[in-house]
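The complex appears here without one of its protein chains, the remainder shown in place.
And now, chain A:
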Amino acid sequence: MADKPVYEEASIDGQPPKLASIPASDTTVWADASPLLQAACAGLRDGELIHGDNFNLFAAMSALEIMDPKMDSGIVCTYYSIDEAIENGAAPIPISLDSTIDVRCTIDIMDHLLACEAAWHKGHSLAQTVFSCIYLLRLDRTAPHALLHSYCRIIRATCKAVVSVVSDARTHEEEDLFTMTYGLPLNGDGDDKCLSILNAVEETISRQLRACKATSSKRRLPEDLEPLQSNSNLEEGFCKALLCRLRFRKHFFHVLSCMKRPQGRGLESARKHIASCLTELESILESADFLRSCFDESCEGDIDDKTTASGFEPIGFDAMLNSRLSAPTPPRAIKILSWKKAVEYFVKLLHDLDVICSYSLDPHLESLLRFVVQFQKSQPDLVARSHLQLLLVQDGKLYGRDPFFAVINKAAALPEATKNHDIQKNESFLQLGMLVMNLLKILCTNAAWQRRKLGKFLQDWRVIYVQLELAFRNEYGEVSSSSNDENTCMKIFQHILLWVEEQTYWIAFRFLILGFELELYSTGEYCMVYWYLYAVLIKLTEKTHLMMAVSHDTAKRKGKKKKDSSKDLARESRIPPAVLFLQCYICLAEGLTMMLAALRNEIPVFHSPSPFNTEHEKFVQHFELLQRACIPDHVSYPSYKESTTHARFSTLAMYNYFKDAQRIAKEVKSSFSNDPESRLGGRWGRNVPFGWIHFSSYLK
């Protein structure tokens, strides 16, 4: 190595220190590269890039830190930091020296925070929404302003609680942004006391409200109580406006706390708080008229777009301050929900939470699945869905209460006694328990993600079936044993194998039906989809029917001592309503397939080939996951073609698919009303697949 360079002392006129000459060695020679660099600078035009081995074009796309004020001078931001914003009066405390304006501004902040919170719930980052509030970012400095301080504290505690619920539910992909807090100050010392702080403020305002009412009726008022603000005409209106907002926050926080309690113990209390929240939200909406009219100045712009009830812009918010905290990608301007839409959002959220809280924690898996499917139809948002998931799966048990083997035991119509059988320690049965748990979690996610996951899940269910079947054959082969315990084990295997098949086909059915809800099928593809549904339904019906027969056996054995054999006999010979229901679906699916096939075969305009591929490729793509899991077996594009190539309107008329469906539906309806004990509901209930709703006219 050459000797270390020697620096000359900095010259007096401030020139940078010059490097003394570095001697060249045997293998190195010095050349002045300045002219080369100069030429290169001139040789590069705007937007050109030097290609390096370790810096390629792909990297170049992400190399710029857009939104960093140092690198991107195009940034328009008012303040570089929170402290600068505060120094320049962006978040004054008090907000105004005029107490009336101060109160109104505080209410504006409360309203805007609600709008921000709704925007966050809907999918934007916390940093750009709720934490665009400077008061929230430096909560301690709000201490002199009791109202603002208490409100900010409960907001912070609420956000933290919601983040915790959603994190525990571990939602996926597009919704992961929700839980990223990127170093935002979510943890506050003393936030556990936020309710008592809020209560104190609420109490004061309640007394102020009473006082101003007392004044109007000319009764003596307590001398030591200062009014909320200085304009006595507005005192009542402001007190009321504040009280409903504070109370809403209080009850909402209680809802979250109650729902968090294990095993659904807090659900009933939660419902009461939900009801209170809804009442307070109504009062909040009603306060808008007062808030808009209490000042002479009117606000510009459409009132419906405003993020506050009063229509005024809130003080103390700057979304750009957190530009480096909001997300991995450069943040772009987002639109905060309007105040009206925010209230609507919370009303819906509360209704969704209420549905969850009203659920009876039914230990029957079929009922639970039906409930979840039905719940999802109202398109609940992330916060509601996370709460549902946490209610259903806690500590590896259903509702934190029922071990999954016991749940499966019941679902597979095994006698109660077998739920504690040692066989559950078997690896395959443990895995099956995990699969059921994961199924419940998946069913609580957003429909788009859910469908993708269900498709992949089919493989897992197929594998577990094969594993269980192998274990069964290895243990018992063809031998019919006389040992009691071996008999029990055999029975467990048999029931559960059958149940796993039924469940697998149910998942396949859900996967296909969700495709309609998500609009994944174009109309030209309906024919093959209905055909595949038909194939899946045939198997599902078969397994369900077997399952019912086996379940009836168990019930019979249980109720051996009971008389009433004539009723039993009648019940035995009849097809169970749940199976009839499925048969109705089969008729519909078959009818639709044939009708669409006939349309395609007879009317040229419905058959439009694409230049790059054929129907075969589309079939392969749509049903790849099902085919891979062999659900069902022996179903392929050639068999689809065979079934549909000869469909004609003339042949259609010979069949009565839709009339049959109608007839069966009537039978199901009457049998349900005659026999409420029947296992009709199961997981079907009144679920009519989305894509068939247009179809109901045929049934009338």
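As a convention for this text, contacts are C-beta pairs under 8 Å (C-beta built on N, C-alpha and C of every residue); 3 or more make two chains touch, one makes a residue touch a chain; residues count from 1.
The rule we apply is simple: contacts and distances are computed from a predicted model.
Engineer: From the list "N-acetyltransferase domain-containing protein", "Small ribosomal subunit protein bS6m", "Geranylgeranyl transferase type-2 subunit beta" or "Ubiquinone biosynthesis O-methyltransferase, mitochondrial", give the UniProt name belonging to the chain omitted from this structure.
Structural biologist: "N-acetyltransferase domain-containing protein"
Engineer: Using the touch definition up top, pick the residue from A:54, A:522 or A:650 that touches the left-out chain.
Structural biologist: A:522
Engineer: Of A:203, A:286, A:617 or A:642, which residue touches the hidden chain?
Structural biologist: Per the contact definition at the top, the residue touching the missing chain is A:617.
Engineer: To test your reading of the contact rule: which positions on chain A touch the chain that is missing from view?
Structural biologist: Contacting residues on chain A, toward the hidden partner: 47, 49, 57-58, 60-61, 63-64, 66, 122-123, 173-175, 332, 334-335, 446-449, 451-452, 518-522, 524-525, 608, 610-614, 616-618, 620-622.
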